[in-house]
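Could you have a look at this structure, given as structure tokens, before my questions?
A single protein chain has been omitted from the complex, and every remaining protein chain is retained in its original position.
Right, chain A next:
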Amino acid sequence: MTDLLAIGTRKGLWLARSDDDRRTWTLGEPHLLAQEVAAVSIDTRRPQPRVLAGIQYGHWGPTVMRSDDLGGSWQETETGAIRFPEDTGAALARVWQLRPDTADRPDVVWAGCEPHSLWRSTDGGCSFELVRGLWDHPHRPTWEPGGGGGAVHTVLPDPASDRVTIAMSTGGVYVSDDRGEKWAPRNRGIGAAFLPEPPPEYGQCVHKVAVDAAGPDRMYAQNHFGVYRTDDGGLSWTSIAQGLPADFGFPVVASPRTPGTAWVVPLVADMQRVPPEGRLRVQRTRDGGATWTELGEGLPDAAWTAVVRDALCADEGDPTGIYVGTRDGCVYASADEGDTFTLVADHLPDVLAVRAVSVP
């Protein structure tokens, strides 16, 4: 068994591999060099793992690249894997998320993009179709772009039903129970510090959402101020920020195997956006956010950097591996659920996304 770690950066993609159960990692050569890789996934549902990368050529626009030989060669769809239909008058600005669906839906891949849009592929990511139910939603014209642009950045298909949960900056959390036909906002209880009180039905700047291992109704949200949990599929959210050194941050990751376990990386808000006291630390909860434990063994002090929304991930190993990428080009890996970290890479460009899988 080999563990693979995909590292998307502002100037290319790197793959690291471990053949000793994630104790040590070997970083490979750069792929897609000089191209921004804001979204990456490794689809292990195929006979050969498929790497999908949402890239942005500096001058030449965004697209999706794919590799079925772990970066040995790359392909792209001639007319563009993601291409807005002519009647929309829109143009793809950035691919923010590439999310393979479950093993039961082996060729389905979801993409979240800028401008605010959701896309679905039924051919493994070669071509995507715009999810019209969201594009035509009456709220869409009022979804404002966050600092990084207005995008669907989180896509969470439920493996057991037709539910799909998405999150947007801004816009907040929306849920569809019919695979994208109809959508409803699910932000009650989530604050919006950048808007007058009371918090609106939608329009929040939810930075990331993760589904708890207990099931799809329990989710965690890292908000633009605030960390929340829902136990009812987003109908209501409750703050779980007490005990954290700061309630701002970008990523939140839930354990794929242990209910109640999740990780965040707090940053001092709002203008600084660096780790508290310059100490890069991961916070872990084992009880659904009731309490938090600071994890720092192997993580640096004097680290005036940040971890963006997709630069924290978990693998499906046992124990769960946790991976952290920073804007100053470092990547840290933990094979023990965050208790200890080791440096996988440094001096890379800004890390935008990390994803880890095991392959035979």
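Heads up, the rule we're going with is that a contact is a pair of C-beta atoms (placed from the backbone, for glycine too) under 8 Å apart; a residue touches a chain by one contact, two chains touch by 3 or more; residues count from 1.
The criterion applied here is as follows: contacts and distances are computed from a predicted model.
J.: Leaving aside the chains you can see, what is the UniProt protein name of the one that's missing? Options: "Nitrate/nitrite transport system ATP-binding protein", "Aminotransferase class I/II-fold pyridoxal phosphate-dependent enzyme", "Molybdopterin synthase subunit MoaD" or "ABC transporter permease subunit".
T.: UniProt lists the chain that is not shown as "Molybdopterin synthase subunit MoaD".
J.: If I consider the whole complex, including the chain that's not displayed, which of A:A91, A:A290, A:L343 or A:V359 touches that chain?
T.: The one listed residue touching the chain not shown is A:A91.
J.: On chain A, where is the contact patch with the chain that was removed from view?
T.: 57-61, 63, 76, 78-80, 83-84, 86, 89-92
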